[in-house]
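Questions regarding the structure given below will be posed in turn.
So, subunit A:
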Amino acid sequence: MNMARTVVEMRNITKRFPGIVANDRVNFELKQGEIHALLGENGAGKSTLMNILFGLYQPEEGEIFVNGQEVAIDGPNKAIKLGIGMVHQHFKLVHPFTVTENIILGSEPKHGLAVNYKQANENVEKLSKQYGLNVDPLATIDEISVGMQQRVEILKTLYRGADILIFDEPTAVLTPQEIEELLVIMRKLVEQGKSIILITHKLKEIMAIADRVTIVRRGKVIDSLPVAGTNPNQLAEKMVGREVSLKLDKKNAVLGEPVLEVDKLVVKGRQGLRALNETSFVLKRGEILGLAGVEGNGQSELIEALTGLRPIDSGTVKIAGVDLTGSKTRVISEAGVSLIPEDRHKHGLVLDFPMRENMVLETYYQPPFNKGGFLDYAAIDEHAKRLIAEFDVRTPSIHTQARALSGGNQQKAIIAREVDKNPEVLIAAQPTRGLDVGAIEFIHKRLVEQRNMGKAVLLISYELDEIMQLSDRIAVIYEGRIVGEVDPSQTNDEQLGLMMTDYKAPQGGEQRE
Partner candidate 1 sequence: MNKLIKVVTKDSAVVPFVAILLGLIVGAIIMLFGGYDPILAYRSLLDKIFGSRYEFGETLTAITPLVFTGLSVAFAFRTGLFNIGAEGQYIMGMTGATIIGVQVHAPWFIHAPLAIIVGALFGGFWGMIAGYLKAARGVNEVITTIMLNWIALYLGNYLVNRFLLEPGKGRSYFVDDSANVTIGWLSRALDDARMHWGMFFALLAVVFFYVYLWRTKQGYELRVVGFNPDAAKYAGINVNNGVVKAMFISGALAGLAGVFQVLGVFLNQAISASHTGHGFDGIAVALLGGNTPVGVLFGAILFGSLSYGAAGMSFGADVPPEIIRIVIGSVIFFVATPGIIRWVLKQLRIRKSKGEVA
Partner candidate 2 sequence: ACGAKNDNNNNTNQGASPSEAASPASTAGVGKKFAMVTDVGGVNDKSFNQSAWEGLQKLSKDTGADVKYLESKEATNYLTNINQFVHDKYDLTWGIGFLMGDAVKEAATNNPDAKLAIIDNVVEAPNVESVTFAENEGSFLVGVVAGLMTKTNKIGFVGGIDIPVIKRFDLGFEAGVKAVNPQAVVTKNYTGAFDKPDLGKAAAATLYNNGADIIFHASGGTGNGVFNEAKERKAAGKQVWVIGVDKDQSIEFGDDVTLTSMLKRVDEAVYRVTNDMINGKFEGGKVTVLGLKENAVGLPDTSTKNVPADVLAKVEEYKAKIISGEITVPTAQ
């Protein structure tokens, strides 16, 4: 490795934002043909550093060398010319456009005055084959899965001839299968002579694929070391600055009576097809039921149906013994169902509201917040302050807009709010997506705490690790059906993965409790 030449060198990069030094004299080096991981807490400055390399931000100080030459990267155009490509944390895809259109955008093949779509499609097809990416050039972004969207992002960089690829948290939104496939793709890219910078919060991935890892904390580089000589615990500690327990201690579950009974639920999805196809399961007090499955197998529809956001065609939903099939969201919420939604920005928060108003999003109309139609801000403030203290939500004040909080803190605030409703059933959908290990640890502890207090938790996650770690019982969903149930201690990733993709039960036939 040492023999490889340096393709990117960033020296003494400093970047300030109002009130914060996002990058503080950062040094970073990428060698030809390596996968170099960048690790750090939320808000540590990883994306900022990469945005600088890609020309989206201009640093206040520091120099950048690409292939030994000092360069001024004044915009993405320049970066692209230098052979740098970036797959952003939040995809930069134009949704109503087709895959091809997204890929060729900005450097379109022409035929007279018009875009030569025929040639463009062929180019995309060819490139896609070359790297084993298998995308449909004619599909629109709206129609394809998140994993596919990511491949489009990768193709965009390859189409522009990038040799240096930056991946900003590429796996946060992927299913385990997709992650596997991505890792394969990355290896293939390296084989073809590309160099890769990988930002991720998942230590496992770093261990699996990276050659080197650079750790940043609060804008400063803490260390840069070969992956070979390290281990996850050491990395976590370096990154957070304290010891982090990556394993949860969990007492055995003490099961109570059933609180959520779902029986033969049928629900239509977006295209009018059955998204849930006679789904049935039971959730008891004192347990965490993990729902494993590949994204798009009815999980979102299930959440919506359980919370009254989507009409139910047939089947029943009982909460604490009461039939609440087809009830309104509010009735269900009052019956004791709390939801940590999948998309915290879209569904969990009003980003333009101050924190105090976000903390009463579902309870504003109840006493003590509502007094005869008027809001009692004294009570609301007190409530917000208490939750923020209890759940360690880092915010300058309860008057700060939710928008200004980091993802992890936004998530903590939502969890505080939902848990504080003292629900019978807590539905947690992707509760730790995109969060750093410190935040994940915190949230996992809280979920287990709820279960220990005798609450029922339904955990929906595309991350097998999370499911395996937290669940007392795992149900696998495939094409809108629960196709099996397993005990986490009795199973492994491979078996689960198999069930999640196309279940052929060893015993044959469907397996239900």
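With respect to how the candidates were assembled, all candidates are chains of the complex that A comes from, given by their letters.
Observations on the model:
One rule holds for everything that comes next: a contact is a pair of C-beta atoms (placed from the backbone, for glycine too) under 8 Å apart; a residue touches a chain by one contact, two chains touch by 3 or more; residues count from 1.
Note that this is a predicted model, so its numbers are computed, not measured.
Contact annotation for this complex: of the listed candidates 1 or 2, subunit A touches only 1.
Per the touch definition, subunit A reaches candidate 1 in the complex via residues 307-309, 328-330, 333, 339, 341, 346-353, 357, 361-362, 364-365, 370, 373-375, 377.
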